[in-house]
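One protein chain is absent from this view; the other protein chains keep their places.
Right after this comes subunit A.
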Amino acid sequence: MAVCIAVIAKENYPLYIRSVPIQNELKFHYTVHTSLDVVEEKISAVGKAMADQRELYLGLLYPTEDYKVYGCVTNSKVKFVIVADSSNTSLRDNEIRSMFRKLHNSFTDVMCNPFYNPGDTIQSKAFDSMVSAMMVQAS
């Protein structure tokens, strides 16, 4: 499962970022932040040609020695980034996709909350627990 899950606003500031507690949080922040480069690149590369297809999933953004970073972008340019451990080889593309789908659904719920101010950091408990379920359980 994921070791770090982030939701990034259209303006590229983090709306939500959570990583496995045992590891260096800062490193994940750097990783996720850097991955925005690739996200932007992919979005602009996709450009008009892919706009119709509405493929939100961006696939593997970039691998590092230890992690694989996957990305997904909503129509409103909110980005989801999932960082998975490279050693976790059982993780298939389909599972990543379904994780993104879940993440998106939960995010939509958060946005539907009339008390949520779009642009604020996400503090929803439901979202949090959903993310927890997708994260590697720190044993």
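Going forward, a contact is a pair of C-beta atoms (placed from the backbone, for glycine too) under 8 Å apart; a residue touches a chain by one contact, two chains touch by 3 or more; residues count from 1.
Assume contacts and distances are computed from a predicted model.
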item: Hidden subunit of the complex - UniProt protein name among "Autophagy protein 5", "Pseudo histidine-containing phosphotransfer protein 6", "Sodium/hydrogen exchanger" or "Trafficking protein particle complex subunit 10"; value: "Trafficking protein particle complex subunit 10"
item: Among A:L36, A:L91 or A:M111, residue touching the chain not depicted; value: A:L36
item: Contact footprint on subunit A, counting only the chain that is left out; value: 11-14, 25-26, 29-30, 33-34, 36-38, 40-41, 62-65, 86-87, 89, 119-121
